[in-house]
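With one protein chain removed, the remaining protein chains of the complex are shown where they sit.
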Amino acid sequence: MGFLGDPIKFIGDWLKSLIAPLNLPPVWETFLSTLTSVIAVASFGLLIVIFLIWVERKVAARFQDRLGPNRAGKYGLLQTFADMVKLITKEDTTPETADKVVFNIAPVLSVVSVLLIWAVVPFAPTWFGTDINVGVLYIAAVGSFGILSILMAGWSSNNKYALLGAFRAVAQLISYEVPMLIMLMVPVLLASSMGMVDIVARQDMWFIVVAPLAAVVFLISAIAEVGRTPFDLLEAESEIVAGFHTEYSGMKFGMFFAAEFLHIFTVGVLFAILFMGGWRGPGAEQFPLLGMVYLMAKSTVGYFIAIWMRSTLPRIRIDHMLAFNWKFLVPLSLAILIVTAILHKLFAATTLYIPAMLVGNLVIFLASLGALRAVAQRQRKQRKPFKKRPVAKAA
Amino acid sequence: MTEQAAAPERELTALEQRFPGVVTLDERKGYEGHIVQADKLIEFATALRDEMGYDYLSSITAVDYLTDDEEAESFFELVYHMYKSTGGAALVFKIQIPRDNPVVDSLVELYPGADFQEREAWDLMGIKFEGHPDLRRILMWDGFEGFPLRKDWKEPYYEEDAKPFGNRWPGGQVYRIEDKNPYGKNNQYPDGFDPSTWKESEDPKLYEVLEKAAMEYSEDIDTEQVVVNLGPQHPSTHGVFRMAVRLDGETIVALKPVMGYLHRNHEQIGERNTFIMNMPFTDRLDYLSSMSNNFGYALAVEKLMGDKATPPERAEYLRVIMAELTRISNHLWAIGFLLNDLGAFFTPALYAIEERELILDIFEAVTGSRMMCNYFRFGGVARDLPEGTEQKIKDLVLERLPRKIDELDLYLTENELIRSRCEGVGVITPEDAIAYSAAGPVLRASGVPYDIRKADPYSIYDEFKFDVAARYHGDVYDRYLIRVDEMRQSLRILQQALKKLPKGEILNGKNPYQVRVPAGEAYGRVEGPKGELGFYVVSNGKPNPWRYHVRAPSFINLTILEKMCVGQKVADVVVNLGSIDIVLGEVDR
Partner (left out) sequence: MLLDYLPIAVLVAVSTILAVVVVALGGILGPRRKDKRKSEPYESGMRPIGPGTRKMPVRFYLIAVLFILFDIEVVFFLPWAVVFRQLGLFGLIEMFVFILILLVGYVYAWKTGALEWE
């Protein structure tokens, strides 16, 4: 098949042929091959951030009826490099009263926590970091490191603003973990396995067709997990200047920035894997490169939706956000899980499977919309107008 | 004190009959209103408000009548302009107090809107107001010594009393006194002050006042309360504006605005300028809507100049067209930045600003400048519309703007997030709005349909058919909706004005370099986009004004900020501030 057919295997074999003459024990060989593949995944993750920031700026600019960066390089492609260079050469100001160790660890931890998710992402039938059979649980666990880094950043800055921002950020992030985790159960349920490779392998029919509402709730909670508008209180410029990363400058801020963008894209990738069939597509089994292309294409759908929401929606206040989560999303996600479980049990192998699931989802959707509308109407009625006065006229 | 000339008996006015001995008509030439005895001020004001229905205190001005004349006494005069919230002309009355010990009763108990204006009179003129709960400096910093607006106060690089300054063109060459006055030497210190041993103070009075206000809100002071400063360097305070906030958890228990970071002593510079030189100077007040500022000033001085400054009809129509275009452009900006404060990441702001750019293009075509237009003159306008501009304005007003405003309305008004963030937030009752002297959209969104264009019409506004936009909930959402309503009403006025625009002269007489303004006083007010913008001008026959005071709507609208925000969450402070729509050029002057 050659290089184009399966580039990774090709390069892997070539590297193996390089170290074969050294006659190392097999443990070393595994270690070295793991090391190279891990370095590849980590570099891919960090490098794609550069491209992602460019995409975000261009697309958001188009929403706002303007062009976006177009001076640095053709179409502004080198803009992110310029920004990175600028951030690296900025002064690293640390407040005097800050806790230096924690202050410096926080940005590193936030990047590491996102990169760790990429270890279990299956890019193609044979390309994946590792196939642990608890992939979904691993993702949930590792995603929580990022929350820890936010709290570390806010606390160590010794700044009232940053601390308030960090508390609210953590409250938001842990709240939205709950519906996200419950919705992660739906693909696990439908695929009967927690491993990511298995989930993709079982998606002969994409899970988004079978459980669309679960996909939507997952996307919403995941966007809230990352901290994007409309849930971007974490860095609300209008409120507490820059939230938990007020005191960071230079490349440490750059790390938070990069981690956030990478996290959104990771959410897009997870959405594609769990609900949109991952690398599946025509010809993906024979040409793994095609599989990766499909995966990237599908994940840009989720990423685009996130940029779209960011450019068009205003911010939610924290109490509305938490009420939305605890009073609406959590019971909704439990309801979706139960209904999906029941319908899956009843109709699993029959021809009525997809229509039944769709009908179930539709019923839940309409019921929740009705409930929301009733609550909103009740709130609107409480807003009473003042007495009307006559228009002031010249006497 | 004014001298009661032994003139033939005249009939007593209604007010003099009502308050015999207390109130006398102001008989100086060119002046209007009545003079009230200083010690009867509270009685008089109470009777005005409760019995005669004058519940809206619009403006308090302090004037320094310093004379070198041995015959005449020097005194301070406080000029009050009162209106009825049901419409009508002003009731003007003055208090005259001796210059060496200026003390007056404070009106804050009766009219809470007098708060900031009395502090300004104390700050800039040194008039003490007894009974004012918080008489601190407002525009200057706390340790400042001296009262900058007094006639005998000279700034460090004082040149002369009136422009043009002789030393700027010696031998035809221009130089500035600052060139001869190097940096560091152009300071003026009070006696006994040593700059090398001075320590910066953290403004303790402000925090004391804050604590007192917090105690009024809730009796037991929780030691967990946090004092936070929002501003001056903050991305969403619409300029260099600072709010010291005392928080109990997420709730605000006290809020004190601190302004003066952009104070330029506009009023004293205005006294130095000649009348016509002040026209471009007024552009810099509310720098987003320069035409309205020009309009107000032109109205005030034209009142002084009398009939020879009546603008011809075409000029009046052009003035109205420019003023209404300014109103639309200002509201577009206000809505855009309100949405920005709500977190919408500039997208609605950029859509709104795109339309504003087209309006600014028209301004540039007509006046030569986008923002600092300097278009109005006493007796008309400066330039006529160039070729093709009328058609451009027609295209904009009749076709594009209604479409775009409807589009903005469609995107924003029914948005669930905006509704939940804005409804019920920052409610102002109509009684509060009138008592706190709120003006403009803030007043009308609280259910008081008071629009100067209908309540006390100026220029040719009584010839146009339009509705006064009013909303009856008084929250941020209504203040957003009312701006959309007002834009639509402005479009109505513009359509009528463009249809009726006559041909003819644009200026009454020639365009003079210096104008001779007879002695007297005048208060000209317009319904600016942010509220009532008033100019109080006193002339004593010289080429430059004796007193030039700006009644700035943004400044006085901020009086109600504290009441609006206390009890709400800190996340709403910025939204409340954005809904009042302030511009620091006006607030600080």
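Which chain is which? They are A and B, in the order written, and residues in each are numbered from 1.
The rule we apply is simple: a contact is a pair of C-beta atoms (placed from the backbone, for glycine too) under 8 Å apart; a residue touches a chain by one contact, two chains touch by 3 or more.
In this text, all values refer to a predicted model and were calculated from it rather than measured experimentally.
Peer 1: Looking at A:Val178, A:Val216, A:Met296 or A:Met309, which makes contact with the chain not pictured?
Peer 2: Answering carefully, the residue with contact to the hidden chain is A:Val178.
Peer 1: Determine which one of A:Thr246, A:Ser299, A:Thr312 or A:Ser368 touches the chain that has been left out.
Peer 2: Of these options, the touching residue for the absent chain is A:Thr246.
Peer 1: In the complete assembly, which of A:Gly73, A:Pro95, A:Pro212 or A:Gly281 touches the absent chain?
Peer 2: A:Pro95
Peer 1: By the contact definition given up top, give the residues of chain A that touch the hidden chain.
Peer 2: Those residues of chain A that touch the unshown chain are 30-31, 34-35, 37-39, 41-43, 46, 87-97, 104, 107-108, 111-112, 115-116, 118-119, 129-133, 136-138, 155, 157-161, 163, 167, 170-171, 174-175, 177-178, 181-182, 185, 188-189, 192-194, 241, 246-247, 250-252, 254-255, 318-319, 322-323, 326-327, 330-331, 334, 337-338, 341-342, 344-345, 348.
Everything below uses one rule, namely that only the chains that are shown with their structure count from here on.
Peer 1: Express in whole angstrom the distance between the two chain centres, defined as the mean CA positions of chain A and chain B.
Peer 2: Each chain's C-alpha centroid was found; their separation is 49 Å.
Peer 1: Would you mind writing out the residues of chain A in touch with chain B in their complex?
Peer 2: On the chain A side, the touching residues are 60, 63-66, 160-161, 229-230, 232, 236-239, 241, 310-320, 376, 379-380, 382-395.
Peer 1: Across the complex, what residues on chain B touch chain A?
Peer 2: 84-89, 226, 228, 234-236, 339-347, 350-351, 354, 415-418, 420-421, 423-424, 429-430, 446-451, 454-457, 462, 468, 470, 472-475, 569-572, 574
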